[in-house]
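Omission of a single protein chain aside, the complex is shown with its protein chains in their original locations.
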Amino acid sequence: MTKIFKDAQSAIFDIKSGQTLMSGGFGLCGIAENCIDALAQRKDLTELAIISNNIGNSGRGLVKLLKNHQISKAYCSYVGGNPDLEEQMLRGEVEVELIPQGTFSERIRAAGLGIRAFYTPTGVGTLIAEGKEVKTFDRPCILEEALHADFAIIKAQKSDTFGNLWFKETARNFSPLMAMAAKVTIVEVEELVELGEIPAEDVHLPGIFVQRIFQGQNYKNEIEYLVTKDQ
Amino acid sequence: MTKIFKDAQSAIFDIKSGQTLMSGGFGLCGIAENCIDALAQRKDLTELAIISNNIGNSGRGLVKLLKNHQISKAYCSYVGGNPDLEEQMLRGEVEVELIPQGTFSERIRAAGLGIRAFYTPTGVGTLIAEGKEVKTFDRPCILEEALHADFAIIKAQKSDTFGNLWFKETARNFSPLMAMAAKVTIVEVEELVELGEIPAEDVHLPGIFVQRIFQGQNYKNEIEYLVTKDQ
Amino acid sequence: MSWNKNQMADEVISLFSNSCSVNLGIGLPTIIAERIPKTLDIIIHSENGVLGVEGRPAKDEVSPTLINAGKETISIAKGASFFDSALSFGMIRGGHLDFCVLGGMEVDTKGNLANWMIPGKKVTGMGGAMDLVNGAKEVIIMMTHFNKAGESKLKKLCELPLTGLSVVHKVVTDKGLFTPNGKTFDVIKLAPGVVEQDLKLPL
Partner (left out) sequence: MSWNKNQMADEVISLFSNSCSVNLGIGLPTIIAERIPKTLDIIIHSENGVLGVEGRPAKDEVSPTLINAGKETISIAKGASFFDSALSFGMIRGGHLDFCVLGGMEVDTKGNLANWMIPGKKVTGMGGAMDLVNGAKEVIIMMTHFNKAGESKLKKLCELPLTGLSVVHKVVTDKGLFTPNGKTFDVIKLAPGVVEQDLKLPL
């Protein structure tokens, strides 16, 4: 049974309006560019709930979906640098649930690995703790539940045909966690390689978490803030 | 500040009777042979609490400490194949807490990563659930708390001088989790390498979790059940 | 007449789907690995941290750090991966494995399983069994139908301490294939020559 798809458009074919999507990447680093573009072309897809650390940045990435008014709910940790999201949030067009980034990561991992909820000190005494169960261990903690999704769209540097993934540098971030957590994980790759080309010890995400793979194209790999030592 | 120690004896110098030790390895695969031997030589160390999946096997590994009556408490998932432990358990010399292996792994990770407790379906309706909080999500789950230790003794195939670790094949198992969870983690290695020799993407455990490192020696790397296709 | 171990293994294999993922427990289920036809493209998981177990190594390819959960030396297929125990059990707990096959001491009509201790007599520990039965999408128990005293291991209610509550989907014994239905066991298939009345299934 092959997991290989032709392109982004064919890999996202059954995503439906109203579904929940996880989208990998930190800022623009490691985002699933092809999938995002394919979703932006599918303007019939609306009322999407997006789980993504930044929901795009500086007018790019998932901001394409925001501009199309395809997103009605966003789960993220940071909206700074994303004026489109801030605007739609203040206008009430997008409901935003802000989640501390570590809790965000761990809730996604929990969903993927069958942990139903966990106690963390993060957020105690803040707005984040409102309505949540509190229990004291060495210090007070709040109960945070697993965060699930219908689909994940992620990008990897390398994938073999089973979906074993390898990420370059800091492009890994939330992507392997989201791959674990979604019912269907769609991976676009810079390099599609043969089975065995990624050493078994160096696989960052075992292919059992991946349902669809396609060879990506025309990557921009944009840099948000170029800072060099020669400046 | 160097983390490099001369040998096992010098690396375990401040372990005290009554302390809690995590010991990596699955059966005999990936165990910290040098550290275990050094502890067995320190017969003054008694009343140790050991957190280890098997507490040795077939008379080997941590069984050396059992035979010296250095262990008074054991946390593990499986005692089959370890008649010494079964005997001392039935005689009441060692108090054994049996923990489902997935819960065992996750409790250790939780301790290392600041998660105070988590809800899991594993063990619901069994002896394991007795006295534990129950909460129903998609199904009933029990609350399991983080499992901490004073020291961890683990073995890696490679370590650089900062303690970035790389494990071979299935020798990884519990070791990186235990390194995260213990106050002081002692690593013995087959190959001590220079900074930068392990590619940054392929580090299995970042060195921030490691306090002491030494070049191991005289490894037996014993096989419990040799099964080959030629048999 | 009964099925022998190889025939039992083949019955279990006939329950697998193409390209599925499987965890094989220690004891009886280990022989399944060697009998899976390559055409099925089945991915074998071993909870000590490997996905893509192939079979047995050649003598000159044995590695002491490459073992399965039964602590036996193994070989791996192309496309295998290694990981730590938290991720390995996360795969299990998170429902990413299609099947697990475990040995059993008792299975009952409610789908309860007991396979980790006999109070006062024998304690092996649960190892990964409690995680597996609560995590795998389908739980198959592979065991002899009768214990050494001649009593059926398919019971109305388990008497031994449980490994999991309402977790068993199918039971393959040397006598046949059964599914617990809450009241008794449905007989899906019998080994040649086996008569249902002789099986002492709970009423």
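Per-chain numbering from 1; labels A, B and C assigned in written order.
Note that in this section a residue touches a chain if its C-beta (ideal position, glycine included) is under 8 Å from a C-beta of that chain, and two chains touch if they have at least 3 such contacts.
All values derive from a computational prediction rather than experimental measurement.
Trainee: According to the contact rule at the top, which chains on display are touched by the left-out chain?
Mentor: Touch partners of the hidden chain, whole complex considered, are A, B.
Trainee: Where the complex has a chain not shown, which of A:N68, A:Q101, A:T161 or A:Q215 is the residue touching it?
Mentor: Considering the complete complex, A:Q101 is the one touching the chain left out.
Trainee: Return the single residue from B:V79, B:V187 or B:V203 that touches the missing chain.
Mentor: Here the residue in touch with the unshown chain is B:V203.
Trainee: Please pick, from B:A38, B:I115 or B:I213, the residue that touches the omitted chain in the full complex.
Mentor: In the complete complex, the chain left out is touched by residue B:I115.
Trainee: Per the definition of touch given earlier, which of A:T136, A:T170 or A:Q217 contacts the omitted chain?
Mentor: From the options A:T136, A:T170 or A:Q217, the contact with the absent chain belongs to A:T170.
Trainee: Tell me which stretches of chain A touch the chain missing from the display.
Mentor: Within chain A, the residues that touch the unshown chain are 26-30, 53, 57, 76-81, 86, 89, 98, 100-106, 108-109, 120-128, 157, 167-177, 204, 221-231.
Trainee: For chain B, which residues lie in contact with the unshown chain of the complex?
Mentor: Looking at chain B, the ones touching the missing chain are residues 1, 109, 111-115, 160-162, 164, 180, 194-196, 200-201, 203, 206-209.
The rule is simple: only the chains that are shown with their structure count from here on.
Trainee: Let me have the rounded angstrom distance from the C-alpha centre of chain A over to the C-alpha centre of chain B, please.
Mentor: Here the centre of chain B sits 33 Å away from the centre of chain A.
Trainee: Please compute the C-alpha centroid of chain A, do the same for chain C, then give the distance between them in whole Å.
Mentor: The mean C-alpha positions of chain A and chain C differ by 35 Å.
Trainee: Could you tell me the distance, in whole angstrom, between the mean C-alpha positions of chain B and chain C?
Mentor: About 27 Å separates the centre of chain B from that of chain C.
Trainee: Two-or-more-chain contact residues of chain A, please, as numbers and ranges.
Mentor: Correct list: 114-115, 200-201.
Trainee: In chain C, what residues contact two or more other chains?
Mentor: 50, 82-83, 86, 89-90, 92-93, 135
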